[in-house]
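Read through the structure below, which is laid out as structure tokens, and then see the notes.
Of the protein chains in this complex, all but one are displayed in their positions.
Order as written gives the chain letters A and B; numbering starts at 1 within each chain.
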Amino acid sequence: MEPAMNRLLLRLVLFCAALACLAGPARAALDPALLAGFHGDFSSRVAAIEALGVAGGDDARRVLAALEEGNLGVVGERVLIVDGDTVRDAATGEAAEVAAADVDLITVNNRVRRALSAAHAALSLLAGERGERLAAAQNLSENASETLLPLFERALAAEKDEAVRGVLTRAMAKVNLGAANPAKRLQAAEALGESSDPAVKNMLAVLLQKNGDTWAEPDIAVRTAAEASIAAIDRRVATAQHIGTVFSGLSLGSILLLAALGLAITYGVMGIINMAHGELLMVGAYATFMVQTLFRSYLPGWLDWYVVAAIPVAFFAAALVGVAMERLVLRHLYGRPLESLLATWGLSLVLIQAMRIIVGPQNVELANPSWMSGGIELAAGVVLPWNRIVIIGFAVFVLVLIWLTMQKTRLGMFVRAVTQNRPMAGCVGVPTARVDTLAFAIGAGIAGLGGLALSQIANVGPAMGQGYIVDSFMVVVLGGVGQLAGAVWAALGLGIVSKFLEGWAGAVIAKILVLVFIIVFIQKRPQGIFALKGRFADS
Amino acid sequence: MRTPFTVRLIQSMPRGGWIALAIFALVAWVGIPFAHLALPESHPLHVSAYTVSLLGKILCYMVVAVAMDLIWGYAGILSLGHGLFFALGGYAFGMYLMRQIGRDGSYGADLPDFMVFLDWKELPWYWGGSDSFAWALFLAVAAPGLIAFVFGYFAFRSRIKGVYFSIITQALTYAAMLLFFRNETGFGGNNGFTDFKRILGYAITSPEMRTLLFALSALLLMACLVLGRYLVTSRFGRVLAAIRDAESRVMFIGYNPLHYKLFMWTLSAMLCGLAGALYVPQVGIINPSEMSPANSIEIAVWVAVGGRGTLVGAVLGAGIVNLLKSWATVSFPEYWPFFLGFLFIAVTLYLPDGVVGLWRKLRAGRKAAPVAEQPLHTPPPGSTTDPLPEGATAPQHAAPATAAKGAAA
């Protein structure tokens, strides 16, 4: 009991000293009372470090830095900083008449180190940049104790930033939950409802535990508030997770969209189902890989931007393969959709095997550029990765580009004309054969862009396209033939629905459910979401 | 007077067809069993165990090809999911084979090894009755039949046709493959079923059992051919072909295409299931990769290579491609996918009627022979996937030209 009491007393003294420091004007030297703790055992030293952190100021910073470097020591009643051969008084900074060798240096163990980092946090909470302050606040709130309350109050008074204020308020509430005063506890329980951290929820849940007949929290009002706050946290966590799911659905949808857009164009224009479309994705991804390899060898300084340079490369590589396919094979299969299925499947076999032999059967490695790694943390455990955000943006960009091409250019007009009525378009002088080739090249190029996007989030290997072909066909089926808007809705819808189902039932069951959903959906709307109605929609 | 049914059954096949069947039966039931069982291995005419199993396997493939041709060649419905029905039949019979292993598995337990491995304590409910041979056979037909029926009912009812139907069947088999890959599904996951020991208590690897399975496969193939021939020459077959060519006309003269397609589709799936049930004991393994979309689409290529719309074409195609495959995957495995891919392309571009069509063309070149079966490389008029809208002012179909081409082939 004795030592414990002593420590408590000591702490109190230190706090009074710290408070005195805060209250008074800035002074040149530290209050020696603040440093008194360093004479004691580890516990009192830790208390002293905390107190220094709370007190703040350049002098405190200096002392702490010295401690961290192992240069702080004691001789008798004095606390000294050893600086090479000179020895200074820690409180005043004046040189002391003590030999460096005589100073009994304070050893830094783990406990001290923890306390130091907290003290540093406390220091930067008051003086750092916004990011530093936020990190410091989060750091401190994890091990918050009553000793930090004054610091929090002081920081809160000066703090303008909402995020930091939020963290601070919650940290204070957390401390106050253990307060003896029920009103304080109530206030704290209410304030914690603002959090979206599952850890905070656990903390509140402790209050609601019942031990025999006694509640962990005796006051009913506090318990009610805690319950309400838990519900609020649950809601917020659920919302964050939903947003996360919608987001990953969107990013899957973007990939599906990039894969399906090309498919929709080629099917709309030529009535040919291109089973080798997935391999065009693969070509785009390998083109990206090639660009990355070139950048590594020749432009290592610009490596972060290889993805941007790969955009045209992936597009044209896939478009070139597409044109070759169209010229050599597909051209001869117009009006024979079922056979075109088989021939293009054959093409895909050839392309996959060719890539296996040329590059090798293993997956190749593509690195995200640094600006695409990391992400935005929405809530604890829910992160929106940058690469996926970029992909969504990229899909939007491609979509806009296609829309402009289709609506505003002569080629787009021709493509639309051929889609609607090939013989009539031919009759009025549209060069249908050239339009076919160009449309196919565009469709293939978009698939190449899809491959580029895919290479940033998935494995790149010769058979990578196979996994996406069924899904992108589903998008075309669902969206309706030749319907840009249909493809967009179908891709995003499928992406989001799959992700939600995945969270609920696992990936395989989700796939099966989506398939069943599509079959049921087609029962109702055989022509897809955006069906053309009327006698011309016959089929 | 109506002609009696049995007479019509016999008349449905020309005499040459029956003779060919008889020769085939003689070879499959007498020649090969004799050459395998009676002749010593050193004898030049001895047929090895490997060859018997290989031929038996190909016979099963031929049955699948006939089933595929009935639905694709005659009803114009291209299924890219027939591998699913084949595999389901195989799995159904495989369950029985797994139970026949008894305690001879590596864990010596009553349950199949993979269940012991997963720490399961009892058989899942759907394994009930799997120790009965009759139930296994029933399941091998009923499971694919039921799935085909339910799927077909919804698909045909909403008039899903052409490539849409094909793609959805592909998605179906793809989804099933993913499902069977899961260990929790209860069919051995990745590895599927293997290490079979017995059928009806007799060792599965004995020469007699091997020969019996081969002979049964031959019997199934012949039964399929007779049944198929009868179907396509009956009024049912004519309605089916009419649906392929002009579905709306068929509806307006009072047939319900849904029922016709559904019947053929389900029957086709059931035949595949039977073939799968005979296939599994002969190759000794069944795993989810049988359900991969690639396998199903390969079935379509067998039929295309042989010549769709002719039953003999389906049989020939399955034989040619699979013999080539078993030779090529050993001799130059690297290049087999190239070869298969180019085969897909070449057949659709240059041999729309397959080898049967080619043979006919060559024969017709020498003398103008009447055409027994109608080759089908012309798309049906008003093809459902025609990208052109079928409007009132749409130009006339080049029907006489295409039909003339068909007749001349």
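Keep in mind that, in the parts below, a residue touches a chain if its C-beta (ideal position, glycine included) is under 8 Å from a C-beta of that chain, and two chains touch if they have at least 3 such contacts.
Here is the rule we use: contacts and distances are computed from a predicted model.
Not shown: a single chain whose UniProt protein name, out of "NADH-quinone oxidoreductase subunit J", "Urea transport system ATP-binding protein", "ATP synthase gamma chain" or "histidine kinase", is "Urea transport system ATP-binding protein".
Only one of B:Val239, B:Ile285 or B:Leu349 touches the chain withheld from this view, namely B:Val239. When the omitted chain is restored, the residue from B:Phe263, B:Phe339 or B:Trp359 that touches it is B:Phe263. Touch with the chain omitted from the figure is made, among B:Trp29, B:Tyr153, B:Tyr255 or B:Trp359, by B:Tyr255. Residues of chain B in contact with the chain left out of this view: 1-5, 8, 231, 234-236, 238-239, 241-242, 245-246, 248-256, 259-260, 263, 374, 376, 381-382, 392, 396-397, 399-400, 402-404, 406-407.
Here is the rule we go by: only the chains that are shown with their structure count from here on.
We define each chain's centre as the mean of its Cα atoms; on that basis chain A and chain B are separated by 49 Å. Within the complex formed with chain A, the residues of chain B that make contact are 72, 78, 80, 151, 154-155, 157-164, 166-168, 170-172, 174-175, 178-179, 181-182, 293, 297, 300-301, 304, 334-335, 337-338, 340-345, 347-349, 352, 379, 383-392, 395.
Against chain B, in their complex, chain A makes its touches with residues 267-271, 273, 275, 329, 332-333, 335-343, 345-350, 352-354, 357, 419-423, 466, 470, 473-474, 477, 481-482, 508, 511-512, 515, 518-520, 522-524, 526, 535-539.
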